[in-house]
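Note that one protein chain is taken out, while the other chains of the complex remain in position.
== subunit A ==
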Amino acid sequence: MSEVTIRKQAPRGMITLRGDLSVPALGAACAEVNGCDLPARGQAAHAGEAATLWMSSDELLLLLPQADVPDALTRIGAALAGSHHLAVDVSDARTLFSIEGAGLRDVLGKLTPADVSAAAWPPGALRRTRLAQVAAAIWLRTETEAQLICFRSVTDYVEALLHTAAKAGQVGFHRPLR
């Protein structure tokens, strides 16, 4: 049985950016504030602890140090002054978890209906989905580390869910027992 570790992360700076993702200035502004490339559809782009998540065809979520958020908002506002967009600080609206261990796919499979197999969900892939009864987004940083965000108000629920699923042990589906 492989151990899976659940860790609630320290508050992280988060910016919701809605706009036309094909506008070059938008990608450039994002790269400037957190150093990440513009992610492809359904992907997460990383640069160290920073990340840019593709949330929908006109929405990104930028992860960056919380102290950098006000300055980043100013810079995005300036860079996109001429183009229709919405950039807001959502750092306090969500909680970030990390799920680490070789068995993380089996743990997540107990809670999300999304396909979390290696084929459908390789490192870099992001899924907006549900975790039992609440909304969540999950993405893989590496084969053995997943990140998860949920709304702030359900932090305790999600933490208890993840611990319950991990404690119950492996299913042996994503790593078939032989």
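Just so we're on the same page, contacts are C-beta pairs under 8 Å (C-beta built on N, C-alpha and C of every residue); 3 or more make two chains touch, one makes a residue touch a chain; residues count from 1.
The definition used in the following text is that contacts and distances are computed from a predicted model.
Hidden from the displayed complex is a chain whose UniProt protein name, among "Phosphate transport system permease protein PstA", "Transketolase", "Amino acid ABC transporter substrate-binding protein" or "Aminomethyltransferase", is "Aminomethyltransferase". One of A:22, A:74, A:117 or A:142 touches the chain omitted from the figure, and that residue is A:117. One chain is missing from the display, and on subunit A it is touched by residues 11, 16, 18-19, 58, 84-86, 88-94, 106, 109-115, 117, 120, 132-134, 151-157, 160-161, 164-165, 168-169, 171, 173, 176, 178.
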